[in-house]
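Mind having a look at this structure? Questions to follow.
What you see is the complex with one protein chain gone and the rest in place.
Then we have subunit A:
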Amino acid sequence: MKKKDLILIGIILLAAAACWAGFRMFGDQKGNMLVITVDGEVYGTYDLSVDQEIVIGSTNRCEIKDGVVRMTEADCPDQLCRKQKSIDASGGTIVCLPNKVVLEISQDGKDAQADTIAQ
C-alpha cells in the first residue's frame, strides 16, 4: 500500500459521499402511489394505502401490504429483485433487471415517465 493508493481511496470515498449527499438533497421522490414500469413504459399505478397483490405481465408479482411494497415473485434465475429492500411512502426503487421491471414511488399518479430516460 503506497501513499497514492490512500489518495485514491480518499477520492473514491469523497465521490461516494458527494453522490449520496446529492441524491439526498434532490431527494428520493416521496409519494403515496406505486408506479410499475415495464421495459420503459408505465404498466400501472397503484395506491399504497390499499393492500393488494399485483401480477406484472407473466414474469413478476409484487404485493402492497400496510403501505410497504415487496417483489414477491420473479421468474428470473438470480431472484435479486426479491431480495431488494422493500419500499414505502418515503421513496425508493425495486428493479428486476432481466424482466426490465421497475417499481417506484410517485406522488398522486404523477407521470413517472418524467424521471425516465427519454428514448
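We adopt the following convention: a residue touches a chain if its C-beta (ideal position, glycine included) is under 8 Å from a C-beta of that chain, and two chains touch if they have at least 3 such contacts; residues count from 1.
To be clear about the criterion, contacts and distances are computed from a predicted model.
Per the UniProt record, the chain missing from the shown structure is "Heptaprenyl diphosphate synthase", taken from the list "Heptaprenyl diphosphate synthase", "Probable septum site-determining protein MinC", "ABC-2 type transport system ATP-binding protein" or "Energy-coupling factor transporter transmembrane protein EcfT".
Note on the undisplayed chain: of the listed residues A:13, A:55 or A:68, the one touching it is A:13. Interface residues of subunit A facing the missing partner chain: 1-5, 8-9, 12-13, 15-17, 19-20, 23, 28, 37, 39-40, 76-78, 80, 83-84, 93, 95, 97-98, 100-102, 104, 115-117, 119.
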